[in-house]
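Yeah, one chain of the complex is gone here, protein chain that is, but the others are all in their spots.
Labels A and B are assigned to the chains in the order they are written; within every chain, residues are numbered from 1.
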Amino acid sequence: MKRFRFHWLFLAGAALLPMVSPHLSEVLRPIFIMAILGLGLNILTGFTGILNLGVAAFMAVGAYSYAILTCDIYPFQLGFWGATGAAILIGLVAGVLLGLPTIRLRGDYLAIVTLGFGEIVQDSLKNLDVITKGTQGINPLPAPPHPSYFLFLGFLSVVVLINRNLERSRVGRAWISIREDELAASCMGVNVMKMKLTAFALGAAQCSLAGALWASFLGSSGEPGNYDFQISIIALCIVIVGGMGSIGGVLLGALVMVGFNTIVLETFTNFLKAHQLISSTNVFTAPGNWKYMLFGLALILMMRFRPEGLLPSKSVKAELHHDPS
Amino acid sequence: MSGGEVLLQQLIIGLSNGMIIALIALGYTMVYGIIELINFAHGDLFMLGCFCALTLVGALGLEHTGSVIVLLAVVPVFCGGMNWLVDRLAYRHLRGQKLAPLVSAIGVSFVFLNFGLFWGGLPMNVFGGGKAAAAPKDFPSLVSNANLLSESNVLFTAKDLMVVAITIPLMIALTLFVKRTRAGKAMRAVAQDRVAAQLMGIPVDRVIGQTFLIGGGLAGVASVIFSLYNNTIYFQMGYRAGMDAFTAAVLGGIGSLPGAVLGGLFIGFVRAISDQYIATRWTNVIVFAILILVLVFRPSGILGARHREKV
Partner (left out) sequence: MTLLDINELTVKFGGLKAVNNVTVSVSPNEIVSLIGPNGAGKTTVFNVCTGIYEPTSGRVCFSGTDVCRPFCWQTALGLALVGVITAKFLALAVNIESLWANAITGNYVYQQPFPWMKALISARETLAGHWVLPASIGFVVGIAGAFAVWQRSRRAPEISARAGIARTFQNIRLFNQMTVLNNVLIGMDTQLRTQLWHAALRLPLFWRERREAEKSAVEILRFVGIDRHLNELAENLSYGDQRRLEIARALAMKPKLLMLDEPAAGMNPNETQGLMGLIRKIRERGVTVLLIEHHMQVVMGISDRIAVLDHGEKIAEGTPKEVCCDPKVIEAYLGKDEGGGMRDE
């Protein structure tokens, strides 16, 4: 009997939500996109154990690729599907480009390099304003096909399905073995280099997809400053707070992290504004000014009391497909 | 200015900035060396030190150059104490784990960031009366900007002298501490093999706390020097400083103290050269491209020990 996994519950619930509360479904699209970003990071960090502190770079690559390929200020104008497909491929190449020179680096050195890669991409996008229009961003972009809520949910579902399929297969097993004990995996003949590059490629491709969807959602590529370290950290926290390596955990993490920022904080701010409790001269009264503190404290407390995350992954339990008698 | 003079000027700029980066990198690499934690909060600790320095200047009405001593006496203690406290509260219970302390450090970084925001909003004159909490604050000129090489085109000011005069003795003192004293030996022992050190009777948690104290103190010294050198601080400056420190430490080999200094100076020089001869907006890209290049050929950093896994 199959246990009900959280990720299926989440997707089913999200599919039914518009009937129950149309307003709430407005806010969920960014959560779907951040969930795809988190799932991309999950392949690298959750499954393979490669700490990546610069996934915002891949998201930026996807967003700008999509924008350049759809906006009518450039001749390409591929439309939603063509541009999204191209963005995924470009992300894949970017992942391989980052992975190749860094493949043999030890974990923490690699982490700093990924941090640097994030900076490189962000600065390059800012500087090459002939192409990227700098802080203005590339806009306007054509709207995504209707209905975009189910479109994004559909993308998320496909990503969840593919990730889950990979997790319970030779590929996922190899990734997890690298995370558990890279040396032993290598001694067992696992092609560590190839598997790490695959993780980079696939993770980057997914983050790039998230970027493309984000650009289509915004109707603009956004500015380079949007794809900064904070996004990378939010993605990392989604994966770790949700539960490393657990797909359902990433979805829950995205819900919690993004939901908190957009739903809870905004509602609270609106409430205070309505009751005129916010003063512009006193920095302590605006709830928005507390968000870093709350976020930080939540992380510290979470790690103190539940470091395995909200929905830790049950290890890949092999379902017996063969009668042992 | 002739070509040679321009180059010399860049070297001086690179030296001063590099020394500051090296100080921050030292504190960061010491903590990494002992518990393998990428301390994200280190850059923001540096930022808090700058705010502390500004508060002292405002509260005590410090005006002339000699009062730098006061700053150097108080701020490192503040930063060291904060660092020690954070270890006690947020990291101590997570010893031996890899990712949980990292996320915790990220949390501490955000908490510090918010402290900086609130601090800048305090109703003090030095903070602009608390009206614009997030805006950059001016730091008064306590050290003069006059060229010590009076006739030359090349600028070597009292500020540059201050940087060198403080950092070099400090680094020598640190080296002596780590190599000669008992506490320093204990730190090296815990860094190499925590379990063995414990078995030898070394109070590991206390030694780790001391490391945080000293690392924080170094960041504090760096923040005093930085504020006096650059005359402006803002609550988001920790990010840039942290990035430079991480890069310097990795370049030189994480965990290696001379490596951190080497890395810091290297980055200072590369930045100065790149700013002058290429373009400021590409400097970050060049620094990281060089980092990646160095790591391809020397995966453990320039002075890093080759990590041999025990099988």
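Before moving on, here are some points about what is shown:
Here, a contact is a pair of C-beta atoms (placed from the backbone, for glycine too) under 8 Å apart; a residue touches a chain by one contact, two chains touch by 3 or more.
In this text, all values refer to a predicted model and were calculated from it rather than measured experimentally.
Screening A:190, A:239, A:256 or A:311 against the full complex identifies A:190 as the residue touching the chain left out. Only one residue from A:136, A:165 or A:285 touches the chain missing from this view: A:165. Contact with the chain not shown here comes from a single listed residue; of A:12, A:27, A:89 or A:128, that residue is A:128.
Listed for chain B, the residues touching the missing chain in the whole complex are 293, 296-297, 299, 308-309, 311. Taking the complete complex into account, residues 72-75, 100-101, 103-104, 128, 130-131, 162, 165-166, 169-174, 176-177, 180-181, 183-193, 198, 202, 315-318, 320-322, 324 of chain A touch the chain not shown.
By our rule, only the chains that are shown with their structure count from here on.
The geometric centre of chain A is 31 Å away from that of chain B, both derived from CA atoms.
Per the touch definition, chain B reaches chain A in the complex via residues 32, 36, 38, 89-90, 93-94, 97, 99-104, 106-115, 117-118, 120-121, 130-131, 133, 239, 243, 246-247, 250, 254, 281-282, 284-285, 287-289, 291-292, 295-296, 299-301, 307, 309, 311.
The residues of chain A lying in touch with chain B in their complex are 51, 101-102, 104-106, 108-109, 111-113, 115-117, 119-120, 123-124, 126-127, 183, 229, 233, 236-237, 240-241, 244, 281-284, 289-290, 292-293, 295-300, 302-304, 307.
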